[in-house]
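For this depiction, one protein chain was excluded, whereas all remaining protein chains were kept in their positions.
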Amino acid sequence: MDVLYFAWVRERIGLPREKVETEAATVAALVEELRAREDRYAAAFEDLSALRVAVDQELTDFDAPLAGVREVAFFPPMTGG
Amino acid sequence: MDVLYFAWVRERIGLPREKVETEAATVAALVEELRAREDRYAAAFEDLSALRVAVDQELTDFDAPLAGVREVAFFPPMTGG
Amino acid sequence: MRVVVQEAPFDFGAEAAGFAAGRHDMGAVVTFTGIVRDLQGGGLEAMEIEHYPGMTEKALEKIAKEAVERWALGDVLVIHRHGRMEPGEQIMMVATAAPHRKDAFEAAEFLMDYLKSRAPFWKKEFSAESRAWVAARDEDEDALRRW
Partner (left out) sequence: MRVVVQEAPFDFGAEAAGFAAGRHDMGAVVTFTGIVRDLQGGGLEAMEIEHYPGMTEKALEKIAKEAVERWALGDVLVIHRHGRMEPGEQIMMVATAAPHRKDAFEAAEFLMDYLKSRAPFWKKEFSAESRAWVAARDEDEDALRRW
């Protein structure tokens, strides 16, 4: 699965995207796995209320299932316009 | 005093402006004088609720006083924009 | 603040692009353009707009000044034509510039609501079958009450 990071999430983790092999059933479970990897992930995912998630390029919630998903993206609240 | 007519008020009366000598104290009194003149005035001023009035180029009401006034205009509700 | 009343067409693209150009303190620009709309089913040959020279300019300036007083605006533009126009032609435009979008939007809607019912313009529609003064709409008068 492709995992993408944007804005300060990308800066904290230090890369814009990576391939992740996971059996996580939900976004929240994936976040737990990532947090456990290294401090920079723990720092990026410290406060989930400050984060948003998109699954296959659709905004969703952290309890969204990951079965069949190709792409998950994490980022702060958007500031377009 | 100059009296001006616009849109269908102008069309009914048949002229865009005229000089009127009057002792009328208010717009309403002026309207009574005009109505009494001829049928075309009576037709134009038949329904005051369908008319608006400006005194010296400011929108006002039919009970506005005319002392010192140079210009009175009668017209239907405006349709700008 | 600029208020223009004229018979000639105006260049909407150039006016829109030039408005608030070079300002670094305005985050939001809103424009509204009013266009001659054909009758339902077509057939409108022209619209003629009559106005009250002198009062028109005063009324538009008063409305623009009130917008500047009520919202945090950097600039306001009002252009309104009179005379004969064909379907698709631009009748008028307003533009507002503000640091934030809420002020720019609200001020533009305020300008339009007031201009519709308080600026001395009257529209007459000409078709092969008829010529008729456009009636003021109750909802336009109602729209004023929110301000």
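Details
Residue numbering begins at 1 within each chain, and the chains themselves are lettered A, B and C in the order written.
The rule we apply is simple: contacts are C-beta pairs under 8 Å (C-beta built on N, C-alpha and C of every residue); 3 or more make two chains touch, one makes a residue touch a chain.
Predicted model only: the values in this text are computed from it and were never measured.
Partner chains of the missing chain, restricted to those shown and counted over the full complex, are A, C. Within the set C:V3, C:A104 or C:A119, the residue that contacts the chain not displayed is C:A104. Residues 4, 6-8, 10, 54, 57-59, 73, 75-81 of chain A touch the missing chain (whole complex, contact as defined above). In the full complex, chain C contacts the hidden chain through residues 11-14, 16-18, 20-38, 42, 44, 87-88, 99, 101-102, 104-105, 108-109, 112, 143.
Keep in mind that, in the parts below, only the chains that are shown with their structure count from here on.
Chain C has its Cα centroid 26 Å from the Cα centroid of chain B.
Inter-chain spacing, taken between the CA centroids of chain A and chain C, is 48 Å.
Looking at chain B, no residue sits in touch with two or more other chains.
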